[in-house]
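One protein chain omitted, others in place.
Chain IDs A and B follow the sequence of writing; residue 1 opens each chain.
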Amino acid sequence: MFRDTVSALCHTVVEERCLAGIGSAAPEANSVVQFVLAQHARMPDFLRAPVVVLTLMFDLQCILKHGAPFRRLDCDQRIQHVRDWRLSRLGFRRDFVRLYESLAVLGWHSMKERCQ
Amino acid sequence: MAFDEGALSVSGHKGRHAVDSGFRTEVLVIGSGPGGAITAAYLAEAGRSVLLVEEGPNLALESCEPFSLDEMVQKYRNGGLTPALGRAKVAYVEGRCVGGGSEINSGLYHRTPAEVLARWGSEFQLQAASSAEMEAHFQAGERDVSVSYLPGPAPAASLKLHEGAVKLGWKSMEVPRWFRHEVAADGTAAPRGVRQSMTKTFVPRALAAGARLLASTRVLRLRRDGGGWLATGERADGVRVEIRAEHVFVCGGAVQTPALLRRSGITENIGNSLQLHPTVKIAAGFGEEVNSREMGVPVHQVKQFSPRLSFGCSISSAPFLALGLIDHPSRVEAAAHWRRMAIYYAMITPEGRGTVRTLPGFRDPLVRYRLTDTDLRNLADGVRKLGEALLAAEATILFPAFGGAPVIRRQDELQRLPNVLPAARSNLMTIHLFSSCPMGENRRVCAADSFGRVFGQPNLYIADGSLLCTAPGVNPQGSIMAFARRNVLKFLGKS
Partner (left out) sequence: MDLNTITPTVLVTGAAGWLGLSLVQALVRGLADHPDLATPFAGRVRCLVLPGQDTAALRKIGGAVEIVEGDVRNSGDCTRFCSGASGGILLHVAGIIHPKSVKEFYSINLEGTKNLLAAAQEARLKRVVVMSSNSPIGCNPHRDHLFDEESPYNPYMGYGRSKMLMELAVKEAQKAGQLETVIIRAPWFYGPNQPARQALFFQMIRDGKGPIVGDGLNPRSMAYTDNLAQGILLAALVPKANGEIYWIADERPYTMCEIMDTIERLLETEFGQNCAHKRMRLPGIAAAVAWVVDKSLQSLGLYHQKIHVLSEMNKTIACSVAKAKRELGFRPTVSLEEGMRRSLSWMEENGQKL
């Protein structure tokens, strides 16, 4: 569930922040997902579990609003949910989105640069 | 000679509980960054038996593109995901490889400013460290790592900032680097050369003089052992390691050194006064191309408001530019124009202090850092002044990199920037950390004496950025190198 949510989140970030509707994130985004999961495994050990918990919260919170967890939503709904958290008054939500956005954006553009 | 993992005989059983206890050395140096590498080289060259232990892998400087994702994965601690927690989080990075931070930084060199040394003398009662007394150490370091100016033109993005500052009548300068330049063939291409990191200089020097290097080995604890020390740790493959040494130099950097000492029960003034240089960034767009894949390292710094504020140009590769625009989600398309963009930073010398603590049951230390209101005001002021210089250099658009920041196109729009950087949305980062174990004779605040000898712990020394009494306001590696040399010569009785 954690991995699936990270995958959905990375695809959303790539779609919104890197492609902006000019293409489909898949399947190039798959390597971004792998990078982000690998970075999660590298982060300081005391932060890993909280990030997993927060990711699952992020996923399941969608059930209240959209009737399905984040990873089951279509891309537009997912982009909306990411925006909600990005603009949240709660700092941990903004930090959460920023963490994944930073990693996915950096991963995506590094991959693109390597390809060229 | 360098040892590969497992090159030494392993006593006990192979497997999870295998213990390699065959190490004995006169001097154990823990950490191979600028502090450790220089210490090890001078000790070995003086004929001492030296074992240099490094937690990270032994990789060549050329093992990856500088400032790339590969470098982050190979050579940064925790893949670069290391935050100092507090009301304003500061993302910091540490090198974790043979050569430490010197393998991943830009190589910009500054001496410790005279007024900073003077303040360390008065506040921390740091002895024998006036500018005059440090002169020989600075000179030696500059020679050893070939500190030099660019032989050709600086990168366009770097010159832009310089140009803007000069127009405003501000002091701006090219900063020399530890770099061996090759003369550019035709004078137009960026001059090539090799950064004189520790794996290019002091690590091979230490090895040539007979020091042994044990990479991918993490020292977890130090324990008194007769008159000397017993260090226990583990190799990356899980084999436990025991090292007996008469003298131990701890050179793990401003976070790992206090973490190791605290884990070993040595806590007096250890890890209580961490300092760093928080920086806030601006991505700037210009009417012409200022960036290229071969841009190289920007070298100009604006020192008009130093030590309170310093400005410079950052690594501005396309991936980092995209990252720099992350606080402007509606500007996705801007990243496509990366050739006309570059990233600049405003750095402050803060009042804030932090702590390094170990958490029971966890491997990584907890780093906390608290910025003061003055710091947040200075950061906001830094953004505004940096923006001013960039607009003076005919930047057409500025994207300050903090949450909720306005996009700026004209001088009058700079007033829309806040007077105090919003702590929770500040998105600060730093690559300069120090002062977690200050040196000096002031026993109230110092962890080690004026030459890095840990108080109350015979034959235990610190030799890295943790010793710097306060934030120097300039890139710290020059200071770390000079003090490492000074202190190891004192140890050898040569000063």
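Here is the rule we go by: a contact is a pair of C-beta atoms (placed from the backbone, for glycine too) under 8 Å apart; a residue touches a chain by one contact, two chains touch by 3 or more.
Everything quoted here is computed from the prediction, not taken from an experiment.
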Displayed chains contacting the withheld chain: A
Residue ranges of subunit A at the interface with the undisplayed chain: 3-5, 7-8, 11, 15, 24-27, 30-31, 34, 71-75, 78
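Keep this in mind: only the chains that are shown with their structure count from here on.
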Whole-Å separation of chain centres (CA-atom averages), subunit A against subunit B: 30
In the complex with subunit B, residue positions of subunit A that touch it: 16-18, 20, 35, 38-39, 42-47, 83, 86, 91, 94-95, 98, 101-102, 105-110, 112-113
Complex contacts: residues of subunit B adjacent to subunit A: 68-69, 73, 78-79, 81-83, 89, 317-323, 326, 329, 332-333, 335, 359, 362-364, 366, 403, 424-425, 427
